[in-house]
Every structure is written in C-alpha cells, then in structure tokens.
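Mind having a look at this structure? Questions to follow.
Omission of a single protein chain aside, the complex is shown with its protein chains in their original locations.
Chain IDs A, B and C follow the sequence of writing; residue 1 opens each chain.
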Amino acid sequence: MDEILLQILNGLDKGGAYALIALGLTIIFGTLGVVNFAHGALFMLGAFCAVAVKAFLGMEKVTLDPTQTTAWGTPMEIRQPYMEAWFGEFGRLVVDFSVPFSVLVAVPVMLIVGIAMERGLIRFFYKRPHADQILVTFGLAIVLQEIIKSFFGANPIPQPAPEAAQGMIDFGIALGFDAGNVVYPAWRLIYFLFSLAVIGGVFAFLQLTTFGMVVRAGMADRETVGLLGIDIDRRFTVVFGIAAVVAGLAGAMYTPILSPDYHMGMDFLVLSFVVVVVGGMGSLPGAVLAGFLLGILQSFASMNEVKDIFPGIDQIIIYLIAVVILLVRPRGLLGRKGVMEH
Amino acid sequence: MSKLYVNRRGLLKGTAAAGVGLAAPTIFTSRAWSAEYMNEPTGDTVTLGFNVPQTGAYADEGADELRAYQLAVEHLNGEGDGGMLSTFSSKELKGEGVNGKKVAFVTGDTQTKSDAARASAKRMIEKDGAVMITGGSSSGVAIAVQGLCQEAGVIFMAGLTHSNDTTGKDKRANGFRHFFNTEMTGAALAPVLKNNFGSDRKAYHLTADYTWGWSQEGSIKKYTEELGWETVAAVRTPLGAGDFSQYITPVLNSGADVLVLNHYGRDMVNSLTQAVQFGLRDKEVNGKKFAIVVPLFSRLMAQGAGDAIKGIFGSTNWHWSLQDEGSKAFVKSFGQKYGFPPSQAAHTCYCQTILYADACQRAGSFRPSAVGAALEGFSFDGLGNGPTEYRAADHQCFKDVLVVKGKENPSSNYDLLEVVEITPRAQVEYPAELLGGELGPYNDGA
Amino acid sequence: MSILSVKNVNKNFGGLKALNNVNLTVDAGTVHAIIGPNGAGKSTLLNCFIGRLEPDTGTVTFDGTSLLGIEPHEINQIGVSRVFQTPEIFGELSLVDNVMIPAFAKRDGIFTLNAWRQIKTETAIRDKAMVMLEDVGLAAKAGDIAGQLSRGDKRRLELAMCLVQDPKLLLLDEPTAGMARADTNNTIDLMKTIAQRGVTMVVIEHDMHVVFSLADKISVLAQGTVIVEDMPENIKGNPKVQEAYLGGAHL
Partner (left out) sequence: MSLTMNRNDVLLLIGFTIVVFAAPFIFTPIGAGYPDLLQKFAIFGIFALGFNILFGLTGYLSFGHAAFLGVGSYTAVWSFKLLSMNPLPAIFFAILLGGLFSAVIGYISLRRSGIYFSILTLAFAQMCYNLAYSVLTPITNGETGLQLDQSDPRILDTAAGIDYGAALPVSNFFGIDMNSTVETTLFGQTLQFNSGYYFCAVLLILCFFISMRIFRSPFGLMLRAVKSNQNRMSYTGLNTKPYALAAFIISGMYAGLAGGLMAVTDPLAGAERMQWTASGEVVLMTILGGAGTLLGPVIGAGVIKYFENIFSSFNEGILMQAYSFLPETLQHALVSISSLFVGEGWHLTLGALFMLIVIFLPGGLMEGFRRIRTGISRLMGGGKSGKASDRASAAAE
C-alpha cells in the first residue's frame, strides 16, 4: 500500500512536469495551429535560466595564491563568491536559493524569448504546411541547443534545491503509516504544488480574463474571431509568450530533479507530443489529464511486480498507452474534431 | 569455388570472378598495387584517426579525449614538454615522430551512436588514410568500431569502454584496450566495500538496461556475493530515463542497505542525484548506515552530480591526483596547456596513442599484425598506472585499479574524488577464457 | 419508374428532430427539386443518401439497393454522384487530373494498384476527361491548378467530375449558391443539357428561378417533413408552401 502511494506521488510529480510542457505545446497548437518542435528547447532554456542565475549569483572573485601551486605548476586560484564576500551569511543564503529566484528571472526572459520567436519566425509560418513548421522549429531547436552548448558545455550542471528543501517530508504518519514509511523529498512536493499553481494560473487566466476569453474563442474558431474585428494576431503573440513562460518555468523548477544539460529539450520533445496527442489536440484539460495519467501509469509500470509479469513494459508504457488511447478514442482523451487532422 | 578473400585495396584476386570486377581503364594509374597493408603511409607523415563524441551527451568527455590526443601528437612530434614520454619505460620514442614520419591526425564525431561512429571511422580510413583509429566513450561504439577496424584492416586502440565484451565476447585481433572493465571493477571494489561496510549487507541494484549495465551488475553481484552480501533485487532501468524516482522509491522499504547504481553518464548523474534526494545517503537500515555505490566513476559525471557524489564509493581507471612520476608529468603537461587537469578518459586516450606509437617504433612498421605483435605481452611502466601489461590472449591491459570516493571538502571543481585504495593488479587479474570470445587472426587489409 | 425511394426516414440530433418521417420518390430521368426554408432538413436528407449520415429509422433505396450502412465510395460506385454546396475538388491538382480521377474510379473500381501503368498511355480516360471539360466550358483551362479557379468554375469542374462517371443519379446541393446571375444562368443551361442526357437529378436549391426552370417535380420540406410533393406549376399556388415559407422564421 505504501508502495503504491509512493508510486502515485512519483507519478504526480512526473505528471506535473509532463502537464506543464504539454500545456504550453497544446496552447500553441490550439490557438496558432503551429507544430512547435522547438518547445522542448523552450523547456531547456527555462532550465538554463536557473543555471545562469546560479552562475551569476555564484560569481567568484579569483585571486592567485603564489605560495601554493597546482599539480601542473601554476599558482593556485583562491575563489570566493562575491555574494559571500559582500553579504556574508545572507549572501550565501541568496546563492542557496538560486533555483527559486531563477523563476523570477525565467518569467520575463521566457516571455521575451517567446515573443521574439513568434514575431521573428513563427508568424511567417501560420499558413505554411505542418511539414515546413516542423522543419523550421526543429532547426531552431538545434540552433538554440547548440548555442547553449557552446556557453555551458555538454555535461549536466548540478542545481541543488535550497538546503531548506533538500530534506524529506514524512506525511505517511498523518495517513496512519509508521514513521519513515511514506516519506517524500520536499522539493518534489514543492514541484508538484508549483505545477498545480501554474496550471491553475493558466486556466484562471484563460477563463476569467477577457483576453483569455478571446484566446479561447480564437482556439475554437479563429476566422470568426478575426471577423469580429479583434486583432487576434497581437493576442496570439502574447499567447506564444505565455506558452514559452510555462515551458520555461517547468524547466527552471525541474533543475534540482534533473541536472540540466543542453540536450534535455530533445528528450522531452517526443514525450510532450505524446502527452498532447493523448490528451487531445487543442484541449487544455486534456493535456493536463494526459500528463498526470501518463506520469502515474509510467510509475506503476516500473514497479518490480509489474515488470516481473511484463518484462520491459516500463520501456514502452508511454507509447503503448498512446496507441491504445488513440485507437479507442480517435481524438485523444478530450480532443476536438478537426484540429490537426490534416 | 576457391576461397575468395578480397580487400579494399586489393584488386580482385579471386578466380574467374575477377573479370566481373571493375577493371581500371588504362588511362588511370593505379596505386593499389604498391600497398602492402591498409593505408601504408607513403609520404613523410602517418595519419591517426581520433573518433570521439563531439555531439550528444558525451560531448564534453569527447572534447577532453581530443585534448589528450592533440597533446599526445605534440609530444610524439617533439613539441611541448614531452609529457609521459619521459617517464614511459620504453625509450624508443624520441619525439621525432614515429618510424621517421611526423604524426598527423584527423578527427570525427561518433555521436555516441554505432552507425555514426562507424561512418566516421570509415571516412578516416577510406578518405583520410588513417592507419589507426582510436577514441570513443561507450562500449557499444567501441565494439562497433573495433569490428569495423578488424574488417578494414587497421588497428583500433579503444578509448573509454568499460564493458567486458570489448576484450571478451566481442574481442578482435586488431583491437586493443587500455581501460579497465567491469570484471576488474568488481574484483577491486568488493574488498573495499567489505572493509567499509562489512560482510553482512543487502544490496539493491539499479541497472541500465543494456549490455554494459548487465555486465557491470553481473560483476558486482558475483564479487559481493562471494563476500557474503545478499542481492535483494536487481532492477533494469531504461536508458535515458531522466527521472528515476519510480525506481528509487521501491528501494526505500525493500530492506536493502546498499544501493548499487550500474549507470554511466547522464543516467548515473540523474539516478545518483535523485537517490540522494530521496534521503538514501543519510538513511539507516537494519541498524546500519545506508550506502550508495557507483561502480564506474568519472570526473565529468562527478561534476554533473555535484554534492551528491560526496562519500560515494566507486572505481576509476586513473585519477589526476595520483603522485607517481608519470601521472605528475601528464597532469603538468595537460594542465599547462589547457588550464585544468585531465580526466580519466583523456588519460587512457593519451596512453593509447603513446602505446601505439611505441609499438610501431619497436616493430619498425605500421603493419597491423606487426604492431599487434609488438603490443601483445608488452610490459611497461611510467604511464600513470604502475607496471602494466598488454595481455596477449585478449589484448586487455592489466594494471592496478583505483577505488575512489567522492570528496567531502573538494578544493576545486576538479578535485571531487579521492583515491581510497589502489587495488593491486594481481587481485583483478582473471583468466582470459573467463569472458569468452575469439581474437581471430590479424587483418592487415591487404 | 422510381429510381430513388425514401421511406419513413427519421433523424434526431440530440433532442432535435431533423427529419420526421420523410417519404420521397424520385423517378428515373427526371429532375427532382427539394426546396424548403433554412433548417428544414434538406442537407441532412441529402447526407442520408450518400453515406455521410445514417438515419435513425427508415429506408433509402436506390435502384433496388439500400444506401444505408454502406460506405460513401460504395454508394458512388453504384451510380450516385454528388455536387456539394462548397465545391469539393482536388485543389492542388490540374483540372484534367481532377476529372481523370473519377473517370479512373468509374473504370477501375474503389481500389486498383495500377502503379506500373502510366497516365500518359491512358488516352481513353484523358479524352473522356477532356470531353467533359469541353462540355462544362473549361477545356481551355485544362492544365490549370484547380484551387485557383473562380467559385463558378469550381462548381463546373465539380459537375464535370460527376458527369464523367455517367451517374445514374446526380445529387446537387445548392449548385448556384453564391454565384452571380450570369454564372447562374450558365449553370442552369448546363444542367438542362445534363438533364436532356437522361441523368436523374435531385437538386436542393434556394433560388426559385433555378428550381422552376429545371425541376420536373418539387418536394417541399418543412421542419423535417415533406409537406407537398407535386409538379412545379402546382407548387406556386399551394397554401401549405406559402405558409411554410412565409410563416417560418426565415424569409
């Protein structure tokens, strides 16, 4: 029982990340009709916002100590972070909290990236075939990740969670389990709650604001909204920016769980497409539902008891679910007719 | 039908079938006749092919390998401070190139994919005339390229490849490995684990679901079970799983008190970081402190895992903090050129280049069979691993193995591992038959 | 002699009764118009003939074969062709290709793996297609890309695509919708020629001018039911029809 509970937690946590990435992707699909193969790269850029913030906050003052030499004969470098040198203990704390801080940076940065991408490139591709959209966004994704690689290298860069969030939370006790039986890392719980908050924020924005209403109307029927004399294009620019922010936030907060490297976007790309399609093209609730569903099923499929019966099931579970769902429900869980079918 | 064995440069020297071939029109002058073996250098240079991952997850490791190769070529050609040439026990190389020829090199990108690595190696052999291929950062690629070099008739000096199969089941006469393997890791690590954790332990394995992972899992199981450890479970994880939480949570309440992560590269970075996140490093089970073991360590992985590496045991082929003369010379030479110490991948690649060059010099030829004969059974010292021997039976180097531990208080971003023990060579040696496979005959490509 | 007979057809969408016990008989060789106010169920009825919709109850029989429960392409293969309200053509292909495709379908059936034959040698099919394009007045544009045609020309093209199959029954859904008067008159003339060839036609039309110049018989559909079925000259004065049109919310 505790085992299943833990796997559900794992699934929710994973699902949170899947849902966030898929959410942005499906917004772009639904509103702009663009197949965005650079969406994984946006996730990666978000993660590197965290890397950059940590690198910035952790900038070190380098002094050479002539009395000591390195193994290769040059004077030893003495490094001290400026933040620590200037602000002492407080400075250390600031560096320690670099990942949460990076969220504040990621929002404007990703918004700008998203808007620049839409204005500078994507908008010329609204009327082009999906194949062209795939080629151009895939090319962009490669360019973005190569740029990141040339700055940060190919190796994963550790981004620890703040010390305060590095421990485990034992909430099994509250549910009547023995102490220590159902414990879960604090940061992962924070990530799950964070993903819920972002998802909630996006939904609230689309449901409650007039801007959101227009966007939803645009998702339903772009031409009609255009006929109403609303400048839908301007709004779609912002929509793209929002999708980029959502992906970026998902990436920035995920760094303590998965040390970021330049290639992580590609690893999430296929998965996020599967999530979106399983949820149903252009359906926001579908993307969220599919994200959590796939996360939880993936966790269950990895349990030893399951793997004993179906060896290798954890390798293919995501794809298997995708096939089954698409064959049973032609447009995914909550998809609408006619979106992205041609 | 008579035996037909025709090679690339060899004209069709079969029977009647020869007429079917592509006879060269007379206006062409063919140089195919003169070569005695594949890519025999005819000018005043000899070309080596450095095939390393430049894109993909191991790009940084590949970049470090390439640095080492460039350094080795400099030293062979008499530039720079000579590095380990001065500490190497064989004194044949004088910094005047090899066999009177200057050493030149070409590079290629393996992408850590067998197909791409073979394509790249083929380019270097077919187009650039490389007489030896070296490099790589994974066993799948090493075995694939080794097979290719055997078919083409050039020597393959493996880079970083840790699977038993490279010099076991899939060994080839034209292939040589300086790096150690999972068998040696198991033999070296087990006694240290016993000293530190006792002989009454319950181990839980997480294993990357491909040949290297299985090989590693098998070795560790074998040697730890000999010590009296019990293996609670061995779970296979998909390559590139990213988030391993669903594999780690079952460890929590499994009763195991040791977690063995048979992962490498990004998988290892992620699984270790996440295992520490789940509190496994600080846990107490069965009244004992929980332990995490990572059988194969590398500095780049340690950098990726950050603080999670502290106190974790593992093994490595070489580490720059070693204080023997060879290591010191190499670290000095590498550090002065690039500003930071070399990784184990860089070290093994450097050594392989020097060993190859030395063998050519001793053989007085670049002919694969002659070079191979010079390498077989060759005993040497001064390359950072103590007395070492290239065993003739499987073309595997036998040397001391380092058992390392993540440092608690690293002084720099490179000083992440400390050497706990140097397991002597005698302890990690095994009979060549143990791992099966056949070397087969050398292929000179002509 | 009836070629199409519709008996007791009902179709509900949710709670809405789109077709309520519709009965209809189309005689061979005649032009049968279906008129009625918007929302009367005309298009729904037509969709029941071609396999796009399945009625809840009732039968649709064409030439002795039931049209229910079979695929659209099978319905076409037994001789029913359809012109759509918005012309459905192959927009990326040339006009002659557009007409050759149905000609191939007529000759080779629903699927043939004729990958080794070459179109170039299919002169009979090409000639047939060219004749049809000639008939609809598009021969001069045979090599043009169909998507770039005017709406009227697209409709002609669609007609040619249907006619090349020598259909026994041609269904037309508002063939002159959105056309200028001159275009409409041309289309009427064209349809008259088709009618003279003996093709049975069922036409849905708003434009009474079109209806009365073509139809041999008219069915008036209102709120999902056929309220009158009669000769054109008897329809004009029929009070039921007037009520259906004038009493309805529309027009």
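In this text, contacts are C-beta pairs under 8 Å (C-beta built on N, C-alpha and C of every residue); 3 or more make two chains touch, one makes a residue touch a chain.
For clarity, every value in this text was computed on a predicted model and none was experimentally measured.
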**OP:** Would you mind listing the shown chains in contact with the chain that isn't displayed?
**Re:** A, B, C
**OP:** From the listed residues A:Tyr254, A:Phe273 or A:Phe300, report the one that touches the chain absent from this view.
**Re:** A:Phe273
Original post:
Taking the entire complex into account, which one of B:Val98, B:Ala144, B:Leu206 or B:Ala345 touches the absent chain?
Top reply: B:Ala144
**OP:** With the missing chain put back, which residues of subunit A would touch it? List them for me.
**Re:** 35, 121, 124, 128, 130-132, 134-136, 138-143, 145-147, 150, 266, 270, 273-274, 277, 281, 311-312, 315-316, 318-320, 322-323, 326-327, 330-332, 340-342
Original post:
Contacts of subunit C with the missing chain: which residues?
Top reply: 50, 71-74, 76-77, 81-82, 84, 88-93, 97, 100-102, 104-106, 108-122, 125, 161, 165
**OP:** Please give every residue of subunit B in contact with the chain that is not shown.
**Re:** 1, 3-12, 14-17, 20-25, 27-32, 54-55, 59, 62-63, 66, 105-109, 113-116, 118-120, 122-124, 126-128, 139-140, 143-144, 147-148, 150-152, 165, 170, 209-212, 236, 238-239, 438, 440-441, 443
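Criterion: only the chains that are shown with their structure count from here on.
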**OP:** Quick one: label the inter-chain contact graph as line, ring, star, complete or other.
**Re:** other
**OP:** Can you check how far apart subunit B and subunit C are, centre to centre, with Cα atoms defining each centre and the answer in Å?
**Re:** 74
Original post:
Rounded to the nearest whole Å, what is the centre-to-centre distance of subunit A and subunit B, using the mean of the C-alpha atoms as each centre?
Top reply: 35
Original post:
Cα centroid separation between subunit A and subunit C, in whole Å?
Top reply: 52
Original post:
Among the residues of subunit A, which are close enough to touch at least two other chains?
Top reply: none
Subject >> Shared-contact residues (touching 2 or more other chains) in subunit C >> reply: none
Subject >> Interfacial residue positions of subunit B with respect to subunit A in the complex >> reply: 56-61, 63, 209, 233, 235-238, 240, 242-243, 245-247, 249-250, 252-253, 266, 269-270, 273-274, 277-279, 300, 303-308, 320-321, 328, 331-336, 339, 341, 412
Original post:
How about subunit A: which of its residues touch subunit B in the complex?
Top reply: 2-3, 6-7, 9-11, 13-14, 17, 70-74, 77, 79, 149, 153-158, 160-161, 166-168, 181, 183, 185, 187-188, 256-259, 261, 263-264, 267, 298-299, 302-304, 307, 312, 314-315
